[in-house]
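Have a look at the structure below before the remarks.
Omission of a single protein chain aside, the complex is shown with its protein chains in their original locations.
Each chain carries a letter (A and B) given by its place in the written order, and its residues are counted from 1.
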Amino acid sequence: MADAEAENELITTADGIPLKQALKKALWQRKKTALLLVSPLFLFVMITFLIPIFDMLIRSVDNSIAGEQFPSVVVEIQRWDLDSTEIPDEATFQALFKDFKVGAEQKTISRLGRRLNYEMSGMSGLFRKTARKVKKLEAPESATEAMIAIDKDWGDIETWQLVKRESGKYTNSYYLAAVDAEKLSDGSIAMKAEERQVYVSLFWRTIRLSFTITALTILLGYPIAYLLATLKTKISNMLIILVLLPFWTSLLVRTSSWIALLQKEGVINDILVGIGVIGDDGRLAMIHNETGTIVAMTHILLPFMILPLFSVMKTIPPSWVRAARSMGATPFTAFRRVYLPNTIAGIGAGGILVFILAIGYYITPALVGGTKGTLISNFIAYHVSTSLNWGLAAALGTILLLLVLALYILYDKVVGISNMKLG
Amino acid sequence: MALPIHATLGERIWHYCFLTICFAIFTFLIFPILIILPLSFNAQPFFSFTSEMLHLQPDAYTTKWYQEFFTSLNWQGAVKNSFIIAFFSTIISTFLGTLAALGLSKPDFPFKTTIMGLLISPMVVPLIISAAGMFFFYSRVGLQGTHVGVILAHAALATPFVVITVTATLTGFDHSLTRAAASLGSAPTYTFFHITVPLIIPGVISGGLFAFITSFDEVVVVLFVGSYNQRTIPWQMFSGIREQISPTIMAVATILIMISVALLVFLELMRRRTERLRGITPH
Partner (left out) sequence: MNKLFKQTLLATVAAGVVATAQAETTMVIVSWGGAYTKSQQRAYHQPYMDANPGITIVNDDSASEGASKLRAQVEAGNVTWDLLDAEAPNAITLCDEGLVEEIDFDKDLAPAPDGTPASKDFGKSLISDCFIPQIAYSTTLGYRSDIYDVAPTKMSDVFDLKNFPGKRSLEKRPDPNLEWALIADGVDPKDVYKVLDTKEGVDRAFAKLDTIKDQVIWWTKGSQPMQLLADGEVAFGSAYNGRLFEAIEVNKQPIKMLWDGQALQLDGWVVPKGAPNKAEVMKYLRFATDTQRLADQAKYISYGPLRASSAPMVGKHADLGIEMASHMPTAPENMKGAIFYDFEWWADNKDDLAERFESWLAN
């Protein structure tokens, strides 16, 4: 067929269109169909999931409440210098009075007080007191005197420095708080007082516990996966049910059974006392602390380690180990130098998966962790539903998300996203 | 895995030690689940075995926790909500997920890894972040505290499972079958509905089941995106455990375990059907 090239003859399809063109069109057609099939889900995930996550990212830096509640003050404070040693001028105080009058009427100004309270305690009380008093006043001649008479904190430079710092549309204060730092009155950044530092150690605790749990799942999961992979399929299909049943059982069911097992008056302690290992007053405290979190989460995440490991091990031909043995290797050497290296990919896949799941866990630590076994996700939840410091919740969540993304990219390098199997 | 005849004494000892270790780990896996069954019949409102129970005295056992479950208004509402939400989110996620999987499995799909990554992201992102993000955004658009909101949220969380399962099924799909059908003159849609669909149905159903279980068992997102009116079974269990631990939880847990067992059996039967259809037999 080399002659066809030399002759420069165009090959055409039955309709007379050049083959190249027709091929291109057909391939493009196929791509279009493929994209069309994927787009509904893509749009759905976009709207119901990705945009909400993005919204949360925005909340972590959003400070529009300052502009909403203090519209006039935000404008006037531009003229005031952060390094100034004097309080702002009368015009600014007039703006302050005006904004408070409006905000107190609509009962919205205290929200700004709460927001500023995250940076400096006492702001919440200051705003509430000022709102109450301003409501009864008419526009004063000297707003400066009037406001300071209501509360002397309005004559304090630090108050105004805070107002100026947090007057912009965006703020980094939530991220600073998420890493236990704060802005000082001179604008520099410092670590918070020690008794207020909690998030860095919490992140560290989360990573440490997740690491421990991952290590435990590898330790416990490897023998099981090995057993399942090397047994006859009929038997292993039966035994795998013992792995799948916990996997398919509700998370809450498993957690509540651990509560029953680990309590001081629970099953395990009862057994230990019954067989005399410990005395009745020496019951082990295995719950409402780190131990509870570790044990329960190891149990819950173990199937996530076993299944990927199992699918990798199944692909290793048993003849390889036999070959190594036949060449004189001891069983241990054969395992160490032939079998183990081939399972590294499985360990990596399962390990990263378990780790990613562990650092994001909320329910189990909340129920069995007490106060020492709680993880970062419990604090995020606390800020979303209890303290309502949504900016901080979003900042903490973003940091956690970035951590998970980094691990996910690692997972992709090791295993490949498209190769994810669930047994 | 059987011991070869030439195994030394050392190897034999190790072999049995290994089996004992595995037995212990299997016990670790299963015991917590089995222990719930007898506890749900405890006559006393405790989370442990009373001595009367251990001596198998009949009046230490009762079914009153099951009765409380079936008669309580709170639990009835929870069961209703759980099924409604799981049902609709399964429909949505299975439908969209299967379509997407079909698209993704076509050869030379552009940007496959990126798009696949984005579609799988609900599974990877820690649940608390998804829940918090959805809470903030759905509040803005007025979906917070509504059934629709929870259904959409659950559907979003469930689709990765459907996509993964169906994609896995499609990788084993023999495209020569469709080509054969085409060569025999069938239109693409006819081929799709009469050749492709029956072969991928087990995968779709598996994915659908995964999606159903994901929604049925999900608690963090419901706590944030839903309100008291959308309380589901896991929601009730969570508040129940936090507040006043009553063996009703154990009764519910037992019922859920039974459902899981049933599902497992169903899945296993599906899997065997696929293998039969494809002519693969386990060796």
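One rule holds in what follows: a contact is a pair of C-beta atoms (placed from the backbone, for glycine too) under 8 Å apart; a residue touches a chain by one contact, two chains touch by 3 or more.
These figures come from a predicted structure and were not determined experimentally.
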Options A:R79, A:R196, A:R322 or A:R336, residue touching the unrepresented chain: A:R196
Options A:N63, A:T92 or A:S110, residue touching the unrepresented chain: A:S110
Touch with the omitted chain, as defined above, among A:K264, A:R322 or A:R336: A:K264
Residue, one of A:P18, A:G125 or A:P318, that touches the chain absent here: A:G125
Chain B residues touching the omitted chain (full complex): 46, 73, 135, 138-139, 142, 144-146, 227-229, 239, 242-245
Residues of chain A (touch criterion as defined above) contacting the omitted chain: 106-108, 110-111, 114, 117, 121-122, 124-125, 128-129, 131-132, 195-198, 201-202, 263-265, 288, 370-371, 374, 379, 382, 384-388
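Keep this in mind: only the chains that are shown with their structure count from here on.
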Geometric centre distance via CA averages, chain B-chain A, whole Å: 22
Contacting residues of chain B [partner chain A, same complex]: 1, 11, 14, 18-19, 21-22, 25-26, 28-30, 32-33, 35-36, 39, 46-49, 92, 96-97, 99-100, 102-104, 106-110, 112-113, 115-122, 124-138, 140, 152-153, 155-157, 159, 161, 163-165, 167-168, 210, 213, 216-217, 219-220, 223-224, 234, 237-238, 241-242, 245, 249-250, 253, 256-257, 260-261, 263-264, 268, 282-283
Partner chain B, residues of chain A touching it in the complex: 27, 30-31, 33-38, 40-42, 44-45, 48-56, 59, 220, 223-224, 227, 230-234, 237, 239, 241-246, 248-261, 263, 265-267, 270, 299, 302-303, 331, 356, 359-363, 366-367, 377, 380-381, 384-385, 390, 393-394, 397, 400-401, 404, 408, 412, 417-418, 420-422
